[in-house]
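Sharing a structure here in structure tokens format.
This part shows chain A:
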Amino acid sequence: MTTKIRRLAATLSLSTGIAALCAPAMAQDLGEPVPQLQIAYYAADMGPMYEQSARVLSEEWAKLGLSFQMQPVQFSSFISNIMVGGGLEDMAVFTVGADPDRVDPTYWLHDLGACGARRNGAKWCDEAYTEMVKKQRELVKQDERLQLVHEAQKYFHDVAPWWPATNTVYGILWNSDKWDNVTSPAPVAAHEGLVDPWLSAKPKTDDRILDWAHYEDVTTYNPMAEEGAVGWVRFIFDTFAKNNSKGETVPWAAAAWEFTDPQTVKVTLREGMKFHDGEAVTADDAVFTINTVVELQPPAMSSRIANLAGAEKVDDLTFNVKLKAPDASFITTVLTYLFILPEHHWANYDGDKVARDVVADGAVIGSGPFKFKSWRVNETHELETFAEHFHAAEYDGVRRLALGQADAIRSAMLSGTGDIASMVLPVAAMSDLAAQNDHLDFLEIPSHGSMLVWLNNQKAPFTDPAFRKALRVATAKQRAAIEGWLGFAVPAGEGPVPVQLGMWHNSELPEVPFDVDAARKILEDAGYGWDGQGRLHFPKK
Partner candidate 1 sequence: MAPARTRSPALARDLARLDERLSAKPAAHLKVNGLSIGYSTLRGRFHAVEDVSFEVRAGTNLGLVGESGCGKSTVVKALMGLLPEFTGISGEALLDGQNILGLSDAQLEPIRWNRISLITQSAMNSLDPVYCIGDQICEAILAHEKVGKAVAWARAEEMFALVGLPAERLYEFPHQFSGGMRQRAVIAMALALNAGMLLADEPTTALDPIMQSQIMSRIRGIHEHMRRSMILVTHDIAVVAETCEAVVVMYAGKVAESGPTADVLERPLHPYTMGLQNAFPRLPVRGQPRQPLISIPGTVPNLLLPPSGCRFASRCPFATDLCRTTAPQLHTVGAQSAACHYTERADEFRAAAARPETWRNMRVGA
Partner candidate 2 sequence: MTQVPDQGAIRGRSLFSSARDSFRLLMEDNFAVVGVAILAIFVLLAIIGPWLAPYEPFKAMMTETGRLNRLSPPNATHLLGTTAFGNDVLSQFLHGFRVALIVGLVAALAVGFISTVFGVLSGYFGGYVDDVLMRLTDIALSIPTLPFAIVAVALLGPSIENIILVITILFWRNGARIIRSAVLTERERIYVKWARAAGASHFHIIMRHILPNIVRIVFLWVTMSVAFAILTEASLSFLGLGDPTVVSWGQMLNTAFSSGNLRTAWWWVVPPSLALVLLVSSLYLIGRAYEEQTNPRLRRR
């Protein structure tokens, strides 16, 4: 395939090459040729979109006189070697998911871009920028923070160490003969939501159990250890707050919260909540939970609780959360994530609480809108509606079917066994099914999940801002969205923060339209040139 792209590049550059021959730039005016560049992307086990997108993007970049080596990398190796391990060779085209904690700009600005940040795989380091993005996190006054966030985006956009290409569109497919009011959890992917569409759905028939045609199993019902099916476990264990589809953080188990100082948040619980075993939920339970996770530091929770210092009770419904450092993102990312364990089921447990097998112990007890009913490994999970919950569903229960593959999910949706599907089945297939079948409806969820173009900012030619900008201008976002993602992605906006984050995104950044000729012009102006074969050469030293 490498050769194929090279060949393509050669034929394409033939025409431009002839022009280049006539151009004044002669071979002796040029420096070394730009070497072949490696593009890493998620291997096909993550779906064919990455492969397809990387191919489309590199096709356009090849028109700048570059050649590429396609390097599929398995997801886990990609994360540990490239994203965290600093092993990026030249370029990478990959996505970051629409996780709920990423509705806060800190992830995009700081985690992916600051000096020394663990996920700064593009290896760009700028002290001034790092200062800015660290500072914004500490500004608990929203308007101050917003201004700094916008400023940082401007700075980043001018330097262009990396840029997004597309934003992913997710989808929900559901049986509209049987269910009503299935709502969109945008910008978060549907599998992480809770209110939308799950709790809002209303049954139209006597079948009052919502069957979710899902891909894989839940690993454990111990919320301190679960990391894949976080949203599912939050069906059982209430969080303090929720993010809604408008991007706001709204009360859930907590009725209210406020920063009493930059490192203290006072939280007031909702009145009258009960655990599934009938005991009342009190501030003691919340304080116990927070102090337990701070003490145990469960690895699965580490990213969210790193800044937690502890909690103390104020009265039966009120407690203070102490932070290690001021953190404005605490509300959007931690309050919406932390759960409440019943102290009476956990305080006297002597074993390793993080590793506790709660199913075997009969301790899957929370205060959430659903009660645990059964689990058949790699087959089904069944939860019952907890009628006493303040936001109880209007149906009797929810089942998660671990079907393992798109084809079975499709079959389940067609046969009526599945009521709702939200992943694995490609969005395009969902949309097709809804168009072809009267009983199925489809909902698009534009998300903040982004496909990013990463460059190794410590290596030539990417150390040259002109080269980076030329590549950015030649990034075929539209093609990637249509051909790579089958139209179920949208060309990304400018800057590191996705448009889907609403107010956090700086909409005043200058737009960079796709234009290969303009890109060539940028390179030419910076002293780059092309040889007889149309191959790009560095400027002469």
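Selection criteria: all candidates are chains of the complex that A comes from, given by their letters.
Everything that follows uses one rule, which is that contacts are C-beta pairs under 8 Å (C-beta built on N, C-alpha and C of every residue); 3 or more make two chains touch, one makes a residue touch a chain; residues count from 1.
This structure is a prediction, so every number in the text was calculated from the model and none was measured.
Asker: If you apply the contact cut-off given up top, which option from 1 or 2 ends up touching chain A in the complex?
Answerer: 2
Asker: Could you list, by residue number, the parts of chain A that touch candidate 2 in their complex?
Answerer: 1-2, 4, 43-45, 47-48, 51-52, 55-56, 70, 72, 74, 405-407, 409-411, 425-426, 428-429, 432, 479, 482-483, 486-487
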